[in-house]
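A quick write-up on the structure given underneath.
The full complex has more chains than appear here; those shown keep their coordinates.
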Amino acid sequence: MPEPLVYLNGRRVPASQAALPIWDAGIAQGATVTEQTRTFRHRPWRLDDHLDRLFDSLRYAGIEPGLSKDQFATISSELVAHNAALIDPADDLGVLHFVTAGEYPTYAAAGRPARPGPTVCVHTFPLPFALWAKRMREGAHLITPSVRQLPPQCYDAKLKCRSRMHYYLADREARQVDPEASALLLDLDGHVTETSTANLLIVRRGALLSPTTRHTLAGISRQTVIELAAKRGIAFVERDLQLYDVLTADEAFLTSTPYCLMPATRINGVPIGDGRPGPMYHRLLGAWGEQVGLDIGRQIQEGARRQAR
Amino acid sequence: MPEPLVYLNGRRVPASQAALPIWDAGIAQGATVTEQTRTFRHRPWRLDDHLDRLFDSLRYAGIEPGLSKDQFATISSELVAHNAALIDPADDLGVLHFVTAGEYPTYAAAGRPARPGPTVCVHTFPLPFALWAKRMREGAHLITPSVRQLPPQCYDAKLKCRSRMHYYLADREARQVDPEASALLLDLDGHVTETSTANLLIVRRGALLSPTTRHTLAGISRQTVIELAAKRGIAFVERDLQLYDVLTADEAFLTSTPYCLMPATRINGVPIGDGRPGPMYHRLLGAWGEQVGLDIGRQIQEGARRQAR
């Protein structure tokens, strides 16, 4: 059976052979910049926006990828075209880009010819609907762990990178409370920030409230929500939020490109609102689905059943 | 020509084939715990201490490696024996251990059979003497960049891990001032911490002063210096240090297992002391060399010349 292809440093290789030498700075130092989008109906979603942000991250980190945005776009489209043909027509793909700083100098300097320049990779993966299906129906559980979000004095949360040990530790702490929980990180000042993979939005008296981008990624799914809300006259307010605001919200949900919107129905064991996915969530998920021509929730539930078979 | 071997997940593979699939959490999230030691005269240095610390890091990160300390020790010794035979008898090896959290769940959940459990790797590399030779003679240049050390609210600097984007950014900033400079990171409170690869020690009126382990790795090379100093009646004081203390020190040097001790002769463009490697540096490097039966400085200079050929 044919394998999906991965773009790696100028070559297209089968997924099972896509690997980085252990000498790579992406492994040795976490010096990796990344982006992630998905397809809807096998077409990449807001690829330009994601590549803009990838190039902002590269500029921030001072890594020169050796490819233009257009080249990334072309590679991405080609891979999607090839790899989407291998999945169920009703499924979709995640699309990942990452660039590392290349070979780590300490290993490269002695005795081996090093490959010069950064490591560039584009790959896809079937969206793991089974991972999300239950939480899409019933809502995610959030826990504020003791681990804090990285402050911008170290590096900016707007840099989408892969030095994410704090996320790993935070989620581990959250799962000790509840095996299905995700960590909602506080920053050093006690403001609510984000989970390891999603932005948080809360609803209060009909308005959407969001943490600022001081300590969170400026998510493109979040940007999508802003646009969907604006068209429908729903107020969107960005300000410092605390745990108190989440605990006393009418509704809360997470937004992340792969699953779009996921309700969050408990925080630290306490129900948010009435503890069920709320009307704003359903309204916005519906609006998003209209825009992409897909019932997003249904795709996930049905996809999960297919994957479980 | 035979290649060095790498231990990877239960197998010994030639170095050129030692690679991690792009689905690994070590690449996807920087969720990697690590240790590094070296050989002296082709024998591993304080391997037990390094493995103790590796297991402390694994405990902190909540990763279960599936191997005992003894097994790590045996594997390390076997690799060293094999790989040291491939280098010049006067050279030595760096010895690296790392353990990642295994396959990243988002990629693993859909469509591919995932390898369960963490990724475990042990490898060696010829010590890159050429990288250090000039700085060993003339001293390293330090720069305090605007990027700050990660605070323990996020994760502890004593966790030796590979989510090190801040080091990458800090060194990049330092090299803008001086292409040969290393970043000496300040913490959020303005205390001096460490460089991306070494602990700092300064000398004032005959005593050794060191930052605390609040915001720095508790280096085993630093521990070696403590022991060497204690035997010689040299006072060792651990306390909060500021840039002022480094600027007004009599001497400063870096300590890191691969090169043991490296003088630091400039900070932010200003000479430290008289701007040359000082007597305490020479005394301690000599003492270390006695202990391991090797003229450490000479090995580096001669090794660098060999490597340049």
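The first chain written gets the first letter, and so on, giving A and B; residue counts start at 1 in each chain.
Here is the rule we use: contacts are C-beta pairs under 8 Å (C-beta built on N, C-alpha and C of every residue); 3 or more make two chains touch, one makes a residue touch a chain.
This is a predicted model, so every value here is computed, not measured.
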With 2 chains placed, the number the full structure-file assembly comprises: 6
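As a convention for this text, only the chains that are shown with their structure count from here on.
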What whole-number Å value describes the gap between the mean CA coordinates of chain A and chain B? 32
Of all residues in chain A, which touch chain B in the complex? 6, 8, 15-16, 18-23, 25-32, 61-62, 87, 94, 98, 101, 105-107, 109-112, 121, 123, 125-131, 147-151, 153-155, 159, 161-169, 172, 188, 197, 258, 307
